[in-house]
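One protein chain is absent from this view; the other protein chains keep their places.
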Amino acid sequence: MTSVAPPPPKTGLTASVRGIAWYTVLIGISIVFVAPLVWMLLTSLKTTGEATRVPPAWLPEDPSTRAYDTIFAGNTQTPVLRWFLNSMVAAVGQALLVLVIASMAAYALARMQFRGRNVIFALIIGTLFVPGFVMLIPNFLMVDRLGWLDTLWALIVPGAASAFGVFFLRQFFSTLPRELEEAALIEGANAWQIFTKVILPLSKPALATLTVIAFLTNWNDFIWPVYVLFSPENLTLPPGLATLQGAYTTDYPVIMAGAALASIPVLILFVICQRYIIEGVSRSGLKG
Amino acid sequence: MSNHLSRRGLLGLGVGAGGAVLLSACGNDGPNPVVNGGGSNAEPAATSYTGPNVALTFWNGFTGGDGPVMKSLVEKFNAANPNIKVTMNVYEWADYYQKVPGAVSTGNGPDLGIMHVEQVATNAARGVVLPLDDLAASLQLKEEDFSPPVWRAGVYNNKRYAIPLDVHPLGMFYNKKVMESAGLDPEKPPTNNDEYMAALEKLKAKKIQGHWASPFPFTGVLQFHALNWQFGGQTFDEGATKAQFAEDAGVKALTWLVDLVKKGYSPKNVAQDADAIALQNGKAAFNWNGIWNINTLKAVKGLEWGVSALPQIGTQKAAWAGSHNFVQFKQKTTDQNKLTAGKVFINYISQQSIEWAKGGQVPARKEVRDSPEFAALKEQAAIGSQIDNLHFPPSVPGIADAMATIDTAVNEAILGRKEPAKALSDAATKADQILEQNRKKYGG
Partner (left out) sequence: MAATQTVTQTQAAAAETNASPRRRGPGLTPYLFLLPYVAVFTTFTLVPAVYGLWISLHDWDYLLPGKPFVGLANYGALLDSASPVFDFFWSSMQATGIFTVTSVPLLVVVPLGVALLLNRAFPGRTLFRAVYFAPYVLGVAVIGLLWRFLLDPNLGMVNAMLGAVGLPADTPWITALPWAWISLVGVTVWWTLGFNAVIYLAGLQDIPAELYDAARVDGAGRWAEFRNVTLPGLRPVLVFVIINTILASANMFGQSYLITQGAPGVETRTAIMYIADEGLRSYRMGSAAAMSYVLTLGLMLISVIVFRLFREKD
């Protein structure tokens, strides 16, 4: 016996109206979200004069691929494909490293009892509050000591030490029901087996999310590479694309074109990882 | 022994301030014939490097359109000097200045580079760049070969650390069509305050805001500096112990800019780049912008524009300028051959700087500036005519930190948040504190 309102009808006029209202709101907000990006893409096809025209125009009158041509001019000073590859190796490398070491540490901190657990966790979280740039010069000196200057190692390893990944995964692991681990324990599994066969599969949404975030953070980093990379062919995309800019002038089409190109791999990665982020739905049934 | 070796290296270029040296590139490194004579009538000091093959790295911030121009000069040099191979790396200027000190200190730095003149003292004090007195001496480079202000600006602690390549001053860019539409003669841009204000009035009558006042470093603060000097003021005193931009001249300068907004010759809230964009779109008539704007405007289809020296608003002529300078970087181990070869490179590019000028610069070297080829570059020549009226910041480490206070003052005043006198005096107080802090840090 219920005294609450019945669930909304799944058919009929009310449902259609709700459906339309629903989509209208979603699409409306989406337009606001996407409009600047569309403008960005269209601007990459304009000439510099058009890009700064007043009143501002959406469409290029005279679409030109000048900006893209500039980027792909392909001379030895601006090896864009090489930069792209460097960025890819660095971002994938760091994302993988983060996934492996942060998940292990996060599991220990979330689920295991051991001496010093709280102190270690507090220490790790504590460093999150220290502004990153304080560590810039000390890390630079350390990377020099290790002989990693001007190599991709300098881009992969130091950043993987951020407390973000550990904090993130520890929170997620702590939401997992303990019964599954206990069942596995009863069956005689050791910690590593529980970790790999029980925890990780259950955490696909969190792991997929962290993959995207770690990849993206590394991909768009434009400060650290300035300090540790020197040779033009070792640069990553952000500092590399910056060299296509005029020294005192802003070349909007080239900037937008570079940004458009740089965003493609990330969007692809996101769409792929989406599958894992929503996978949990099939496990726990539809919500809504 | 080492004394002898270093003298031999110097012999390759010629020793002493008294003689011009002519070397043959025949590959032996014995002593070379010394040709006497000096002064401006002698043959230009042609030098070449006769040591073993060396590879030099040359870093600069000439991104975008400037890069290829310098690159081709480097290639010409490499062709003319088979035993020197110079590779050029280009970074965005902001990245470059962050990167270079760390690179140099870890032994990853380049041999040669370009720096803006106001950065030289700081880098000299931090041990990033090497003194170049012997270069200047052996090449007989003197103040008269350049222009006194820019030549003097490269000296820190009585040592020379920089050889000027170019100056990039402000010029007054004007939109000819807009001028015509207000009844102004597009071939006769205003040259003094009366003409300028009259022109702005005429434009205002046609509902055109003639001079957009920018509250940002590019271009508002640059314009402030020019006006401050025009009214007879200084930024700092001789030894940079005190800020002087808040005195009468500075207040007049900033008030003039603020009045542009008050009198309606400029809109309020001009954002970064808006003043330059306005000119390109026919929304403004005048834009005091750097020489780099030449290439930007050339790329705008259908724009009829011209550039002249800044009008004299104050009691004397003056303009702001920056200057690109050659520097040599400290290395972990001194390689005399590389140092020598580097000096040859610097001299060569400096003498070839007409090519550099074609890319939109004013050469620092007087003989290049006075040449007919430069006069043929109308726009550059127009801006270059101000060469005797340029001012540079004092060569003191950390001077840029103190100058940053001016950015805030100009911003507050033009955005109408503070009166010019107050904005400047607040900034001057801060600047004095910073100057003192820097004195303690860098010594002397």
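Miscellaneous remarks
Here the chain labels run A and B in written order, and each chain numbers its own residues starting at 1.
Everything below uses one rule, namely that contacts are C-beta pairs under 8 Å (C-beta built on N, C-alpha and C of every residue); 3 or more make two chains touch, one makes a residue touch a chain.
Note that the structure is a prediction, hence the values are computed from the model and not measured.
Touch, as defined at the top, links the missing chain to these shown chains in the whole complex: A, B. Annotation: of B:K71, B:K85 or B:R126, B:R126 touches the absent chain (contact as defined above). Within the whole complex, the absent chain has one touching residue among A:L45, A:A91, A:L152 or A:V166, and that is A:V166.
Residue-wise, the contact with the chain that is not shown comes from B:N269, picked out of B:N53, B:N192 or B:N269. As for the chain not pictured, it touches subunit B at residues 98, 101, 105, 122, 125-128, 212, 215-216, 267-274, 277-278, 281, 283, 398, 400-401, 404, 408, 411-412, 415, 417-418, 430, 433-434, 436-437, 441-442.
Mapped onto subunit A, the interface with the missing chain covers residues 2-5, 22, 26, 30, 32-34, 36-37, 39-40, 52, 54-56, 97, 100-102, 104-105, 107-109, 112-114, 117, 120, 123-139, 141-142, 157-164, 166-168, 171-172, 174-177, 185-188, 190-191, 195, 205-206, 208-209, 212-213, 216, 219-220, 222, 238, 242, 250, 252, 255-256, 258-259, 262-263, 266-267, 270-271, 274, 277-281, 283-288.
The rule we apply is simple: only the chains that are shown with their structure count from here on.
Centroid to centroid, with C-alpha atoms defining each point, subunit A and subunit B lie 41 Å apart. Residues of subunit B that touch subunit A in their complex: 61-67, 71, 88-93, 95, 98-99, 102-103, 106, 108, 218, 273, 277-278, 280-281, 283, 290, 292-293, 295-296, 299-301, 303. Residue ranges of subunit A in contact with subunit B, taken from their complex: 47-49, 52-54, 77, 140, 144, 149-150, 226-227, 230-232, 239, 242-251.
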